[in-house]
Every structure is written in structure tokens, then in C-alpha cells.
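A single protein chain has been omitted from the complex, and every remaining protein chain is retained in its original position.
Showing chain A:
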């Protein structure tokens, strides 16, 4: 038996950090997820798989656009027409009513566990191999209960679990996506637990299989690397399962570090960056981390942050690839006199401490939920801190230079 497992198609979802791109590029971008999905369906048809598991968040929200709905319905119809069984669940993004789904009803299409109730469905392949899929769909955007307890025990047949969920964490506020414990999941001993929600492809366990296939198309710089689906092959005799990742996402996000050891000219800088971006074989969106950013002066910093500069670099890249992000990293300490150094270090740890971060940014923070979301993200805080360091370091370097000149 063959099956395909994918999740988090997030149709309609935007790409982040690309506001500067020309609008024609967005066409390619908005089609990227569709294209990836189509490739997955193509793969299913080519491989003549028996089953396609869709582990939630097919749509980016619970009110998907008619375009995406119709597109998805068309793609699913290709499978059901080919008598390929499709079992799908809704995730926290596309928590919606089955009635609102435009998929043409078919015995080969099964939406599992509507109303957030774990449902068990039994099927048989053309060759008469029986299998069971257990899972549930989201009806609301959060599920705080541990749903694993509701999953039935494994029977004689090959058993799939299908769930859109996140591992339990210590932070209660994050345990809102059907939090589960991996060990408990292992204890269920399903042959293959098809998960969705986490966009980073990973296997939480290999025996038994507990798999996040990742999303089918990276949408921002934090979703790097190849994206696609898993193709599973079950040995019907032994019940052993082998999975292969199949890349289908047409655009790949990649982070590249470019290190500066000394001041450079603008031309050198451009050459240096370009040199780091040339080794690609598909459409790639780059985020460049300039390490040693303190060697850049204000002008240069402004330059490398200029979107036109990015575009000029992108123009030299193959596959319509893009430089879409430049971040600065300072690789040395502030150049201050030793007395002040202490003050600055102390001040830094004070100012950037969690409570102070909130306090200092409170005027801004209260303006918008996005600000709240950002500020609660340690990564964002860190980025602010790094940028502040780069800024200050660069500024103080100027002062020191001036002082030295004097």
C-alpha cells in the first residue's frame, strides 16, 4: 500500500517579508502553494497511491476564498476520480463546517471527525489491504484538551492517526492546539501518526512513525528549506512502513550568512553578497545575515537595507530568485572605555530584560495586537536587541573614530 501524507497547505496564505517585491512576482508567489498542492496530487496519481492523508490547515483561514475552495475541490476530484481515498481533517486555521467545503461528495473523500470528535474510519485498498484512520477536525481555532485519550486502541488492521496538533509545552498559553505527549502517542502504537500544524518537517518518532511533513510551501524566512509531502510505502506482509520526502514547493527560503571582517566598499559588499547567493537550482528567497555589521557605516547600512539594492542583486540571480531580507549581526563588543563598558553592559541587561522590554515598548505595544504578538516573541526581542547593538555599535564607532581623529 502506498500513501501520501501532507499538511498545512495554507492556501491563500501570504508570503511574509516581501512587501517590496514587484507585483508580478506575487503572482508566482500566490501560485506557489497551489503549485505545490498540484504537484502532490500529480505525485499521488503517478504513484497510484491508495490513500492521501491531509492533516489540517489546508486553507489559511476558516473563510477560505472561493478561488482556493474551487481549486482545492478540483484537485481532490482528480484523486477521487482516480478512486484514490482521501482522508482529511480541518486544522486550527481552517476550522470550518463540513457544509462549507466545496469538495464534491464522493465515497473516496472522507472528512474525519467533524465537530472535534475523534472518528475512526476503515478502508480497504484495491488489493484488499485493510487499514483504519483515526482522527478529528477542528471546529474552533483552539483545542486545549489532550485529544489522544479519545483515540481508540489499535486493532488488527494497519492504523493511521491523523491529527493537527502541537506537543505539550510548559507554557500553558501555547497548549491550545490539541496538546499531546509524544510518549503517550507512542504508547498508542499506531503504525503511522500523520500530524500537521508544525511547519518544520520532522519525525517525532520512527518506531512507531510520528511525522510532521511540514508545510507544502515555505512562506517566510523562518520556513526555510525544501517543502512538500511524504510518500509512504507499507509492506503489506510485515506492516513495515518506509517514508520518502518529496519536494513539491516551487520556492525555497534560505538563510545565508555573509561575514565582514573589516570595512568594505559598497561594490565589494555587493559582490560579496552576490557570491554567497549564486549556488542554487530552484527559485530561492534569501535572507542574508551580515555578520560584522558594525563595519558598515550608516550609508552602507542604509544601502544594504535598501530594497532597490536587493532588487539589483536579485536581478543577477537565477530562477527568479530574490534577496528578500538582510539582517545585521554585530560580532564584537561595543568599543567603549572600560569604565563605560561596564555601565553599558549593565544598562543593556537591564534595558533588554523581559519586564523592561515590555515597559519600554508599552506605548507601541498597546497600539496593536501584532505588536503584542511580536514583543512576546523572543526571536523578535532578540532581533531588536541585535539591531540596537548594531546601531549603537555603529554609532559609537563613529564617535570613537571622531575621538581618535581628534
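One rule holds in what follows: contacts are C-beta pairs under 8 Å (C-beta built on N, C-alpha and C of every residue); 3 or more make two chains touch, one makes a residue touch a chain; residues count from 1.
Operating definition for what follows: contacts and distances are computed from a predicted model.
Look at the chain that isn't drawn here: its UniProt entry, checked against "Spore germination protein KA", "Polar amino acid transport system permease protein", "Acyl-CoA dehydrogenase" or "AAA family ATPase", names it "AAA family ATPase". Contact residues of chain A toward the unshown chain are 12-19, 26, 29-30, 60-61, 63-70, 100, 337, 339-340, 342-344, 346-348, 350-352, 356-357, 360-361, 363-364, 367-368, 370-371, 374, 380, 383-385, 387-388, 390-392, 395-396, 399, 402-403.
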